[in-house]
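Left out: one protein chain. Kept in place: all the others.
And now, chain A:
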Amino acid sequence: MSSEQQLKLFEVFVRSKRGLDHKHVGSLHAEDAEQALEYARDCYTRRSEGVSIWVVNSSDIVASQEEDAESFYDPMDDKPYRHATHYQLPDAVNNM
């Protein structure tokens, strides 16, 4: 298949149960979003794994890179006071 005929790639997200977040389950090729939804149903929810599907153009996803992890997350490492466990309270009142 020539590159012009390549179908677009879509990422598929499935909500397994009402109230839960949609979760990424995989991707697939489709000619448009509507078709992607139908393919996703056939591919990813054959055993009623979900109650709702989202499809998103893969090219629309902007992702951070592993190599950038340092500049993204390092500043958080020296802030232990953001965690509840940083505050030591006596047993008598420790249930908050």
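Rule of thumb we're sticking to: a contact is a pair of C-beta atoms (placed from the backbone, for glycine too) under 8 Å apart; a residue touches a chain by one contact, two chains touch by 3 or more; residues count from 1.
Simple rule for what comes next: contacts and distances are computed from a predicted model.
**Student:** Can you match the unshown chain of the complex to its UniProt protein name from these: "Tryptophan synthase beta chain", "C-type cytochrome", "1,2-phenylacetyl-CoA epoxidase subunit A" or "NADH dehydrogenase (Ubiquinone) 24 kDa subunit"?
**Tutor:** So the chain that does not appear here would be "1,2-phenylacetyl-CoA epoxidase subunit A", according to UniProt.
**Student:** Quick one: which of A:Ala33, A:Ala69 or A:Leu89 touches the chain that's been left out?
**Tutor:** The one listed residue touching the chain not shown is A:Leu89.
**Student:** Go through chain A and note every residue touching the omitted chain.
**Tutor:** For chain A, the residues touching the absent chain are 15, 18-19, 21, 52, 79, 81-84, 86-90, 92-93, 95-96.
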